[in-house]
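Before I ask anything, let me first share the structure, which is written out below as structure tokens.
Every protein chain of the complex appears in place save one, which is left out.
Let's turn to chain A:
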């Protein structure tokens, strides 16, 4: 490589690394705001603003869903297996909504500590399997316990490093 080309290569690589550092620092500064939702732990710690539209996410707690037979009203608990958040919603739930499933709820946190949702979105995990396999796993005792083991691990990590402060929503 001629010295001129070498110099050019270093200039380009230098510029790209500087740009990468700038983007990296920006994203690091905005890290709490880039999160799509608050977890129940963050809400319990008072990081989420009250009476403003926020998004909260977690797992629908097993056995917590109660539907009003007369209307579309539904109440359920969103959990990250560390803290719980009570959610009230009136409307049609997505097909994938079920207990033990991830959800993102959009709504306002009221003074009674409940979240009044305008919209409920279902999350799904990265695992795909045929129905027969799912059934076999269920019969073999597979349950959201697997999620719980993972959540306990995450909860411990959060305790150790401290939950990042969500500044302005």
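In this section, contacts are C-beta pairs under 8 Å (C-beta built on N, C-alpha and C of every residue); 3 or more make two chains touch, one makes a residue touch a chain; residues count from 1.
In the analysis below, contacts and distances are computed from a predicted model.
Student: Looking only at the UniProt record of the hidden chain, which name from "Succinate dehydrogenase/fumarate reductase iron-sulfur subunit", "RNA polymerase subunit sigma-24", "Heme exporter protein C" or "Secreted protein" is the right one?
Tutor: "Heme exporter protein C"
Student: What residue numbers in chain A mark contact with the hidden partner chain?
Tutor: Touching the missing chain: residues 5, 8-9, 12, 15-16, 19-20, 23, 27, 31, 34-37, 39, 57, 93-97, 104, 119-135.
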